[in-house]
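All protein chains but one are shown in place.
Coming up: chain A.
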Amino acid sequence: MLQIAFFAFIALTLIGALTVLLTRNVLYSAYALLLALLGVAALFVFAGADFLAVSQIIIYVGGVLVLVLFGVMLTSKPATTDTSTTVASERPNAVLTESRRSWLGVLLAGCLFLGLSRLLSSAHFTLFDQPMSTAPTTIDTIGKQLMTEYLVPFEVISILLLVALVGAGYLAKRNV
């Protein structure tokens, strides 16, 4: 039963990611990205990372995906018949050269996947022989780690978030 759910969530993740790759509609790919991110959150639960699964849902689905949807809406083109526009794809009868070969990118990704899977199938990780975690939750360990071993990165990343917030607000302002 657990295995069936595990492989179902793997299928959800990969189908979502493949839909991002295959669809031509930007809004559809945003919703397919939602599926993929939720599937990754479920896989985190299977790998014993409950706190990260909740963070994934809050940060990615609640934050990044809403930002991406705003980006899609704010950059959508209004339907125009104006011939004086300077953008090539908006002009009627514009001739766009077909210089991009998209199968090359897919071929590159396929070769990368083949190489990685050959590497993974021939590798034997000694870490996987170690005893596994039996703790019911990881929240207390992560909390202790953030307050002791990773205290400096934790503080630095709060500064980074503040800088990114101010910078994004400044960049998105009109008439910079």
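Keep this in mind: contacts are C-beta pairs under 8 Å (C-beta built on N, C-alpha and C of every residue); 3 or more make two chains touch, one makes a residue touch a chain; residues count from 1.
To be clear about the criterion, contacts and distances are computed from a predicted model.
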item	value
Choices "Monovalent cation/H+ antiporter subunit A", "Peptidase", "Spermidine/putrescine transport system permease protein" or "NADH-quinone oxidoreductase subunit K" - which one is the UniProt name of the chain not shown	"NADH-quinone oxidoreductase subunit K"
Residues of chain A (touch criterion as defined above) contacting the omitted chain	3, 6, 10, 13-14, 17-18, 20-21, 26, 29-30, 33, 36-37, 40, 43-44, 46-49, 51-52, 55-56, 59-60, 63-64, 67-68, 70-72, 74-75, 77, 85-90, 96, 100, 102, 104-106, 108-110, 112-113, 116-117, 120, 125, 127-135, 138, 141-142, 145-146, 149-150, 153, 157, 160-161, 164-165, 167-169, 171-172, 174, 176
